[in-house]
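See structure below.
Here the complex is missing one protein chain, while the rest keep their positions.
Take a look at chain A:
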Amino acid sequence: MAAHRAGDEVITAVIVDDHAAISAGVSAWCAEAAPPIDLIDAGERLADVWTGPGAAADVVIFDLELVPGRPDFGELRRLVHSGRRVVVYSQHTDDATAIKCVDLGALAYLTKREGPEHLVTAIRAAARGEPYTAPSLSGALAADQSPDRPRLSQRETEVLRAWFVSSSKDLVAAKLNITVKTVETYIARVRVKYANVGRAARTKSDLVTRAIDDGVITLAELNQTLDHTEATL
């Protein structure tokens, strides 16, 4: 995969979606973004993601339900395993689907109700190999009750819930008396904890490695994510 770095070159993304209106809308958002994002429209042809210009795109925007009612987790897994950075863009709003996508290694999960402010941000983050947690996914993570979920600190859950509710990091920061930067760190830590449990995927191990390098989370804290002990930043 081409080693594009954000800031150096224009980000390229490829969108797979069977609805022409969605592709056209996302295209417009990408063109209006500053700096603009170069979007390749693969329509509903998954092959165009693997070959041609789509194969070199930094980010794959993936409609989970190309066939209505049958989310294609298999294709998502193949994309992630071959090192692609995937943003799932789905009509689905149920928590289990969102968490499964994250578990499979998608860097972002957005519902189609979430607009350009989230999608463009998610594409930029994914191009850097970083996760983006939109409010809907944040709500799913905060409400996650599955037995193998990582143990989150009370503060982390509070931040997730507030982000889901307010959809504004400024408001979350004001409500919890912390800085916007701290809000982002808490959300990033949750994603690292999720990346550290369950299936191994290339993007997920990259995520954990980078989080440790950047000091977002320590090895000791990672080992404690399934314990009762809670770490504070």
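Just so it is clear, a residue touches a chain if its C-beta (ideal position, glycine included) is under 8 Å from a C-beta of that chain, and two chains touch if they have at least 3 such contacts; residues count from 1.
Criterion: contacts and distances are computed from a predicted model.
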| Listed names "Histidine kinase", "Ubiquinone biosynthesis protein UbiU", "ABC transporter permease" or "Cation:proton antiporter", with the criterion being the UniProt name of the chain not displayed | "Histidine kinase"
| field | Absent-chain contact - pick from A:136, A:153 or A:196 | value | A:136
| request: From the listed residues A:22, A:55 or A:165, report the one that touches the chain absent from this view. | output: A:165
| field | Full-complex contact with the absent chain, from A:17, A:58, A:95 or A:156 | value | A:95
| said: Touching residues of chain A against the unshown chain: what are they? | reply: 93, 95, 113, 135-136, 139-140, 142-143, 161, 164-168, 170-171, 174-175
